[in-house]
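Left out: one protein chain. Kept in place: all the others.
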Amino acid sequence: MTSSPYYREIGNEREIFRHAFKHQLPLMLKGPTGCGKSRFVESMAAELKRPLITVSCHDDTSATDLLGRFLVKGGDTVWQDGPMTRALRESAILYLDEVAEAREDVVVVIHPLTDHRRELFVEKLNELLKAAPEFMLVVSFNPGYQKRVKELKPSTRQRFVGMSFGYPSPDVEAEIITHEGGVDIAVARKLAAAGEKIRALEELGLAETVSTRLLVYAAKSMRAGISPRQSCDIAIAQPLTDDPVIQRSINDLVALIF
Amino acid sequence: MTSSPYYREIGNEREIFRHAFKHQLPLMLKGPTGCGKSRFVESMAAELKRPLITVSCHDDTSATDLLGRFLVKGGDTVWQDGPMTRALRESAILYLDEVAEAREDVVVVIHPLTDHRRELFVEKLNELLKAAPEFMLVVSFNPGYQKRVKELKPSTRQRFVGMSFGYPSPDVEAEIITHEGGVDIAVARKLAAAGEKIRALEELGLAETVSTRLLVYAAKSMRAGISPRQSCDIAIAQPLTDDPVIQRSINDLVALIF
Amino acid sequence: MTSSPYYREIGNEREIFRHAFKHQLPLMLKGPTGCGKSRFVESMAAELKRPLITVSCHDDTSATDLLGRFLVKGGDTVWQDGPMTRALRESAILYLDEVAEAREDVVVVIHPLTDHRRELFVEKLNELLKAAPEFMLVVSFNPGYQKRVKELKPSTRQRFVGMSFGYPSPDVEAEIITHEGGVDIAVARKLAAAGEKIRALEELGLAETVSTRLLVYAAKSMRAGISPRQSCDIAIAQPLTDDPVIQRSINDLVALIF
Amino acid sequence: MTSSPYYREIGNEREIFRHAFKHQLPLMLKGPTGCGKSRFVESMAAELKRPLITVSCHDDTSATDLLGRFLVKGGDTVWQDGPMTRALRESAILYLDEVAEAREDVVVVIHPLTDHRRELFVEKLNELLKAAPEFMLVVSFNPGYQKRVKELKPSTRQRFVGMSFGYPSPDVEAEIITHEGGVDIAVARKLAAAGEKIRALEELGLAETVSTRLLVYAAKSMRAGISPRQSCDIAIAQPLTDDPVIQRSINDLVALIF
Amino acid sequence: MTSSPYYREIGNEREIFRHAFKHQLPLMLKGPTGCGKSRFVESMAAELKRPLITVSCHDDTSATDLLGRFLVKGGDTVWQDGPMTRALRESAILYLDEVAEAREDVVVVIHPLTDHRRELFVEKLNELLKAAPEFMLVVSFNPGYQKRVKELKPSTRQRFVGMSFGYPSPDVEAEIITHEGGVDIAVARKLAAAGEKIRALEELGLAETVSTRLLVYAAKSMRAGISPRQSCDIAIAQPLTDDPVIQRSINDLVALIF
Partner (left out) sequence: MTSSPYYREIGNEREIFRHAFKHQLPLMLKGPTGCGKSRFVESMAAELKRPLITVSCHDDTSATDLLGRFLVKGGDTVWQDGPMTRALRESAILYLDEVAEAREDVVVVIHPLTDHRRELFVEKLNELLKAAPEFMLVVSFNPGYQKRVKELKPSTRQRFVGMSFGYPSPDVEAEIITHEGGVDIAVARKLAAAGEKIRALEELGLAETVSTRLLVYAAKSMRAGISPRQSCDIAIAQPLTDDPVIQRSINDLVALIF
């Protein structure tokens, strides 16, 4: 069972999640890095009292990584469940983070689990796993990446209901920064305002803009006695870009606020 | 043996399938995602009282995946049949879904099974499997994918008789939505009308258009008490595209109907 | 020993094959899909009373696939002959179908078998296999593929005598269609005429044109009671192309004849 | 425990490192080759009394290299921890040098260690490793490489606080050269001046400019009795470039100073 | 020991070979397919009374293929010499045919064998093999291939003395055709004349032109009673090209002579 993390709801995303869980619809979450998708899934798993199994997908994530494999132990071959097989046996919520990065053969395990069959045939075990009603598949990806080399196949996308996530409004974000970063609300509001400004500056040409997580990092640094300017440099400008000119623009913008 | 799923016939596709089964002609089904190809095969397997073995093909599906392999178990090497070998032994209907995605060496097992020989030599077992008259090979693919990097070799295509599938007419589709999504026929007709409109809007530039499956998802969401607009957003607009402008076009079009 | 299939000679190809067999010259057959190359080889193997071993080559066919490999069985390593090694031991006719698709290292086994040495050193067995006078190597490929990425190396080609195959004349083809498809000669002539017309229409831009095999499929469908138009659609237009416009052109052309 | 190497602080980088260590924030160091990043990490590990585990990342560094693998020893399979697993067990400082070079699947181990979870699930051991508060992850890379094919994913970058390093000022650098190269301060100042000049000459078009390390090499060569000109040729010009014209420019510039 | 094949000397190539053998100089033979390089090496091995070990190199020939590998047999691991290791132990002539095709790591075994060291360290056996004075390395390749993707590294080439081979003069070639093909000298002269004409026609654009081997094949076909025209078609035109227009040009040219 997962302990519930702090999660601040923005719309009616909890209702949609409950509906998808109840009617056994696979769920697709879209949104930028650090906007709270993973925390949301964690908090729903806690509410629904289901174990949560998370897989951070990457270029080499394959069907085998999800299903499991045989290992040689003590002269014998022992099967070891992968996260998807474990999730099915435990009727867990399986969360495939950044699923668009995974290899193509991942569809082979996603497809039969996401139509009326809701089953998975594990070839190597010669075993058919039926999903219990409490099993749920959630995937997420970031639609904003510029280099859109990799995309979910349309025939895979059509198996999910979907929701888009964005960054919270400045008021909500300030609330989160206070709660997580340990600074008072006035400082948190300034950080949230800085975040809003940076996000609006499309001319910076950033691959990704500042996330709530980075604003919380900056808050923590300030609380540790590091000056606001340097806090924002190490927690915002440096992680976002290697270009000294853009770093200076970000830092100047922050200096105007503090 | 497969239990028969709900399938609504559109043309004389059942007659063609029976003919191909009776005369031992391999069958090729073409059509977009979610138009019912898999259900059709399932329902024919039930009618013909044959087991159905389905393989979702992908970039790494190889001859070995279809034929089987040796596994080391308890210090010894044990052969494990792949789905094609099993299908031959059980005289099943073998359904290779999205066969165009599979690796080139899959032809090595398809070719001798699809000409007058109807046999498969499993090199690793030194065993020749003869197809019983009840064995049937069915393949499917989606000819509409824009990125047509992968295609069945012409010399492979020429071994099949083929049929094209499209989406059902609005009346038939409404019938299906009522049956599957649990909404009354008036709502189902509106959803079918929305589907028809979206499919006609080629200027949306979608990689794939809305399938019957997504319309059923939307119906289910409405029945769960989610507003029609949000139901269509999460079940239609979000799965079809990540582009906010196109999402809005789809949602506006839906709003006009509901 | 192979049982002789139906094969209708067109030129003096039988004489050439007998000559190559008798004088131990490797033979190369060139021609489009479904024109009867494989049947010809089968029928010659039957006439010459030699076993026939066929390998459908593909992108991953390697020297190891032809030579054999060690397998671990019951804790020990057991050698298993590949098709080429078996063919040498049994003095069979070895037929490498679509040899141009195979991987480059296949030349390592072809070269010493196709010059004055006629031998094969199997490195892994430390064994030299000498070809008996009755062993024969036959290869085939389709020179018409547009994407001519893969080609036999000139130094490999120069080790063979070669023959080109085309489609039979309408009269001969009608004879074959009657024999194989079970329709009367009048219908067979119409199908042969349709085949001739489609093959002449270069503006269709087909990767491959209609083969005798597809005309036989159409004949079988007609005999099963399916209308001539739909028979030709499922057996000719659908297998040849996914383009609806070209499918219609083919079907219109057929409609004029029936 | 690491013994403290000589490290000359430039800004307040020690304070930032202590803060990141104390608040469990992952740290990202950016800067050119040979500017002292590795020494800095070594010296902080010594101050904080933590073991230091360094991994020089390269094109093939994968998650498995970091996590560990099973080895077959004496007929049995034995697990061997990788550097990341060892670092977690020993609560060490784990330093991934040139992390941008590593393979994409390294994110799978970095992500759960760098958010609020601070844990690592080792699939193959079925074991969840929780990071102690004293565990710290430090990564470094050189943002100045011209061929920027490889970059940390933005979603990975956003998990770190960052600092940029440059070369020290001539005074500080001369101090380091004296200390490390064993030459008197007058010679060290000349070498530092040469370094400053070469770095300013962007028209040389060097992939990387001269590092403090190379200036120390030149000092050592002079102390060994090799002439200043040849010392600078073998320690500066030859390592920096293969182009004889640029070598001569560098050597001429050095000749003006000595 | 190799039995001597028929070989007709053209220049003083035997003298050069003897010199290279005696002074332990590695030898490089260059020339088109089927001009007799392999026969020449065979005949020299017979004269010099050394065993001959031939390797037909290809895209995947690697150092391991030449050196040998461990195989698991009867539960134990047994070393098996590769052709180069065997050649060193038997003081054989090692002939790497089409060496330019082999993988780059083949240089690792060629280099120490071709300078003053004349030795080979087999890492896996921890064994240093010293070449006896009778060991000789001969390599060959065809410099005329149009697609010159692969070439011997200049640093490898510089370790050999080299000779270029061409086709024999018409008189010599007629002599060979009579000897090998069993036709009388008048027919052989016509075939040699045809060969000379085809080789001169650069406008045919052939990847390789007709070899002596193909002329011998044509001779054999004529002796078997096949007409001169068809003999030349199957033995010359078909092997050289798939282009019907070029085939016709070749056949017309032949028709003028016969």
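A, B, C, D and E are the chain letters, set down in written order, and residue numbers restart from 1 in every chain.
In the analysis below, a residue touches a chain if its C-beta (ideal position, glycine included) is under 8 Å from a C-beta of that chain, and two chains touch if they have at least 3 such contacts.
Only a predicted model underlies this, so the values are computations on that prediction, with no experimental measurement involved.
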Notebook entry, point to check: Among the chains included here, which ones are touched by the excluded chain in the whole complex?
Noted result: D, E
Next item on the list: Would you indicate which residue among E:123, E:171 or E:203 is in contact with the undisplayed chain?
Entry: E:123
Item checked: Residue among E:163, E:183, E:219 or E:234 touching the omitted chain -> E:163
Note to self: Just checking the interface: what residues of chain D touch the absent partner chain?
What the structure shows: 5, 33-34, 38, 54, 56-61, 65, 71-75, 80, 82-83, 97-98, 101, 142, 145, 206-208, 211, 213-214, 217, 220-221, 224, 226, 230, 234-235, 238-240, 242, 244
Check: So which bits of chain E touch the chain we can't see?
Finding: 12, 15-16, 19, 22-23, 25, 28, 30, 62, 70, 72, 75-77, 103-105, 107-108, 111-112, 115-116, 123-124, 126, 143, 154-155, 157-164
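Basically, only the chains that are shown with their structure count from here on.
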Check: Through how few touching steps can chain A be joined to chain E?
Finding: 3
Checklist line | Maximum centroid distance from chain E, chain identifier (CA atoms) | finding: A
Next item on the list: For chain C and chain E, let me know how many angstrom lie between their CA-based centres, rounded off.
Entry: 30
Notebook entry, point to check: When the C-alpha atoms of chain B and chain E are each averaged to a single point, how far apart are the two points in Å?
Noted result: 53
Notebook entry, point to check: What graph shape do the protein chains here make by touch: line, ring, star, complete or other?
Noted result: line
Margin query: Taking the top-of-page definition of touch, could you list the pairs of chains it picks out?
Written below: A-B, A-D, B-C, C-E
